[in-house]
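Here the complex is missing one protein chain, while the rest keep their positions.
So, subunit A:
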């Protein structure tokens, strides 16, 4: 029985790419985002360089204050960047919820796969959602869809981290990225 499972896998791949496409359209492509990102990168490099060159003189009150001011500025910009991303993620989240409810109604009450294990108590509520009978090895659409999405989305985020973010900024953005 391949058709339903492969269809669900296909749906989650398409929605994951759709989500990434939407993120690109609403976030990465925008001028504001590009500007903020290059600003953060520039400040990161500047700060690193200053920390290296100041070395021993960091003990001096003046240098220390200057460094602190720059760090504060960088933090503000990073926060703005995360906030900008978060707003778009919220919009994307709403689109995804709508899509999920459509697919949910299509597969409602349908056993899409047979689980090779019996899920533990609280997971049975998802894996056996809206299914007839008491055979808990029956798998509902939502369970398989969540698993597919967990796997595909997380990997696409990992790839994005590697290829979109430069090494100087990815440590700073990492925290904000985990949210989406």
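Operating definition for what follows: a residue touches a chain if its C-beta (ideal position, glycine included) is under 8 Å from a C-beta of that chain, and two chains touch if they have at least 3 such contacts; residues count from 1.
Everything that follows uses one rule, which is that contacts and distances are computed from a predicted model.
Missing chain, UniProt name from the options "Geranylgeranyl transferase type-2 subunit alpha", "Rab5-interacting protein", "COP9 signalosome complex subunit 3" or "Queuine tRNA-ribosyltransferase accessory subunit 2": "Rab5-interacting protein". Set against the missing chain, the residues A:11, A:89 or A:148 yield one that touches it, A:148.
Contact between subunit A and the unshown chain involves residues 1-3, 5-6, 9, 28, 34, 37-38, 41, 110-118, 132-133, 138-139, 144, 147-148, 150-151, 154-155, 158, 162-168, 170.
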